[in-house]
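Please read the structure below before turning to the comments.
A protein chain is absent from this complex, but the other protein chains hold their places.
Which chain is which? They are A, B and C, in the order written, and residues in each are numbered from 1.
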Amino acid sequence: MEGPTPAECMVVAGAREIRDEDCVFVGMRLPLLSFQLAKETHAPHAVGIFETGLLRDRPALRSILTMGDLPNIAGALWTTSMLDIMSLLQSGKVSLGFLGAAQVDQFGNVNTTCIGSYRSPEIRLPGSGGAADIACLAQRFVVIIAHERHRLPGRVDFITSPGFGEGGHWRENQGLIRGGPSAIITTRCVIRFDPATREAYLHSIHPGSTLDEVLENMEWRPRIPKSVPTTPPPTEAELQIIRKYDPEGFWTR
Amino acid sequence: MEGPTPAECMVVAGAREIRDEDCVFVGMRLPLLSFQLAKETHAPHAVGIFETGLLRDRPALRSILTMGDLPNIAGALWTTSMLDIMSLLQSGKVSLGFLGAAQVDQFGNVNTTCIGSYRSPEIRLPGSGGAADIACLAQRFVVIIAHERHRLPGRVDFITSPGFGEGGHWRENQGLIRGGPSAIITTRCVIRFDPATREAYLHSIHPGSTLDEVLENMEWRPRIPKSVPTTPPPTEAELQIIRKYDPEGFWTR
Amino acid sequence: MKGKVLSMQEAISRFVADGDTVVMGAALEPMIPFAAGHEIIRQGKKDLTLVGPISDILFDQLIGAGCVRKVVGAWIGNVSEGSAYNFRRAVEEGVPAPLVLEEHSNFSLALALLAGQMGVPFLPTRTLLGSDLARIHPSFKRMECPYTGDKLLLVPALKPDVAILHLPRADAMGNGQIWGSTGLTKEAAMASKRVIIIVEEVVEREVISHDPSRTIIPGFLVDAVVEERWGAHPSPVPGHYDRDHHYYTRYHLETKDREGFLRWLEQWVYGVKDRKEYLKVLGKDYLKGFRIRTRYLSTPVDYGC
Partner (left out) sequence: MKGKVLSMQEAISRFVADGDTVVMGAALEPMIPFAAGHEIIRQGKKDLTLVGPISDILFDQLIGAGCVRKVVGAWIGNVSEGSAYNFRRAVEEGVPAPLVLEEHSNFSLALALLAGQMGVPFLPTRTLLGSDLARIHPSFKRMECPYTGDKLLLVPALKPDVAILHLPRADAMGNGQIWGSTGLTKEAAMASKRVIIIVEEVVEREVISHDPSRTIIPGFLVDAVVEERWGAHPSPVPGHYDRDHHYYTRYHLETKDREGFLRWLEQWVYGVKDRKEYLKVLGKDYLKGFRIRTRYLSTPVDYGC
């Protein structure tokens, strides 16, 4: 079997963030693969929810590009309104959400709104969708992002989805009663946050990347522990499962 | 055909309060008969809603004693949550509601909570249910009550469901942005309210009752216009419809 | 069956504790969990706070049996008959014990549970303005709307310890389904810390997944599923049986005094071990009269792809 791609490393790292019995705000693309992988390995009792108003505990009947595709509805256990799903979030019943990002900064703040200023942006992005809600209200969230310098600025141009803000007790001061980023998973590494100071640190480097490559391709510098482990590489079994759900490599190649 | 009973007069008077295309918060007993009668005569497009979470535009498949009985669900056009029904009320989409009462006073305030003081009542009644919500939020409401002296006190012991309070601009001052009683229908008469002063006046006396009987059997005295008409008696056709829906006279005899 | 399926005795014993706040009868007149309520009485649970919009006579029975300290509700009585006498005795005479009341309208109670479901501390409303219910309620607050200047009432969130729902069906993992009017069923279940569902029928997972729009509470929020046929009698359950009006009438007549109620309790609750014995007292032929006579079937819809 061919070795893992960076995207496959991300999928596996994402899956490992999911605990058994988690209620996961899944989303599309890589996190969907992470969820399916986790279900088939260590988290068989996890359930996935979607903001269109849907809960499932098994993969969609066929591959999907949006959460509203019919194969995602067939075989669901609960189809309902968005408000029911958002109520789960706001009442603390969602353990984990995944967020894609155009930019993420050293405190895990996520931008999906604009590059440049809000009033006259260089690039206007689609906006929040449900991302800000997940960032504010889930017990924890994980950011999935390509490890590129312009995507990892010291401070995002716009805080669409709040991470730890400016660090310290910023979240609590805003009135956010829980949550925050538990990991940033890039194509090169996993970054986590010190529970006390909210300071980011490099948690592991994916096989095939070096510390220099990690640091050269980002604008801010996470704390570097004395020894940084290698992200445990995907196992053969894990790769088989990923490739079963993404046979043409639409998302992972 | 036998002449109308007082309850049948009430049913007919109630039906005449319903306009075509009204959305009516129906309730049980006499108002349910009024609704069915109105539907078959002058208000074919009226719809009935029930706080269990239900809308129908035709009578229940068999006679019912509670709105949750299965014949009320079969053939409904919409079964949903109570919150959807109450949202219709609060957003002003319910034209009319009917209220039963243990007491109703000169400003149309309704008591279904207690006789005597709230903290140590002589008789504890079941309470509001949805009555207070209808009184506060429907475009108008109609009170249906037996014409007995203790049921028609000058002031109710407890305002469960507010009418015009103390008269004048009392409702507006409380923050009630619409509504109020449009009629009190008793076993002897119909009482209405002056739109400007909120003062009650005797609108009509049912066939078979006299002005003296009306006034002797109530503690307060509505304004008596120079000539008080007789409530138009039920027609043969109306009686036939009522007796079709209440063949054993469970409610109307 | 396996998953979360328990006997009624186990479910009540494990998930209802003395002093708990318990929401029941959230669908109003239909699907009232009478069998669960009777098991609560048999297990002698104490100091409960009962929550429900229109509880019909179940709350009256629990009050009379001495299980209840407080009721948070909008209407306590016998829907087809009027008054409920244990409730009256408790309030008027303190028999068998005084009762703390926190009175709502149906809508304000709905909002309290919706706030609980939504995870906000309160919701604003225009109802009850001018009602004495707003004056005497211990925790409603008034507010001027910062947008419109309108007067509003604030209803604080209710988060019961346990919701007990009766539903037509669920799978063994607790994915519970309903059809017909739902009252406050969803809000009650989602607002509560624990959820027990009583069903007429535990069905295969595939019955659920072939019609997920009927799911009112997802299994991951449910603690126990109890299969108890006729468990809502004398209240109706869509797809199964209609209301037994006569039972409510007899209850009304037989419980006018305390002794009558104690006899009733002996006959229908203490005198039977469980729902099966209760049904034997009623008799199969009697129950048949409430079965569905005129079918009114939905047409299948396609969730396919």
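One rule holds for everything that comes next: contacts are C-beta pairs under 8 Å (C-beta built on N, C-alpha and C of every residue); 3 or more make two chains touch, one makes a residue touch a chain.
The structure displayed is predicted, hence computed values, not measured ones.
Enquirer: Which of the chains on display does the removed chain touch in the whole complex?
Expert: For the complete complex, the undisplayed chain touches A, B, C.
Enquirer: Pick from C:Thr21, C:Thr49, C:Asn86 or C:Thr125: which residue touches the chain that isn't shown?
Expert: In the full complex, the listed residue that touches the missing chain is C:Thr125.
Enquirer: Hey, which of A:Gln90, A:Thr187, A:Ser204 or A:Thr252 is the one touching the hidden chain?
Expert: Counting the whole complex, the residue in contact with the absent chain is A:Gln90.
Enquirer: Mind pulling the chain B residues that touch the left-out chain?
Expert: On the chain B side, contact with the omitted chain comes from 21, 23, 47, 54-55, 61-62, 69-71, 73-80, 83-84, 87-93, 137.
Enquirer: Tell me which stretches of chain A touch the chain missing from the display.
Expert: The missing chain touches chain A at positions 50-54, 61, 65-71, 73-76, 79-83, 86, 89-90, 113, 118, 120-133, 135-137, 158-162, 165, 170-171, 174-177.
Enquirer: Touching the hidden chain in the full complex, which residues of chain C are there? Just list them.
Expert: Interface with the chain not displayed, on the chain C side: 119-126, 139, 141, 143, 145-148, 150, 152, 154, 156, 168, 178-180, 207, 210-214, 238-239, 242, 292-305.
By our rule, only the chains that are shown with their structure count from here on.
Enquirer: Farthest chain from chain C, comparing Cα centres?
Expert: Centre of mass proxy via C-alpha means gives A as farthest from chain C.
Enquirer: Between A-C and B-C, which chain pair is linked by more C-beta pairs in contact?
Expert: B-C
Enquirer: Taking each chain's centre as its mean C-alpha position, how far apart are chain A and chain B in Å?
Expert: About 57 Å, centre to centre.
Enquirer: Using mean C-alpha positions as chain centres, tell me how far chain A is from chain C in Å, no decimals.
Expert: Once rounded, the distance between the two centres reads 40 Å.
Enquirer: Give, as an integer number of Å, the spacing between the C-alpha centres of chain C and chain B.
Expert: Taking the average C-alpha coordinate of chain B and of chain C, the gap between them is 28 Å.
Enquirer: Could you pull out the residues of chain B that touch at least 2 other chains?
Expert: none
Enquirer: For chain C, give me the residues that contact two or more of the other chains.
Expert: Each of 186 in chain C touches at least two other chains.
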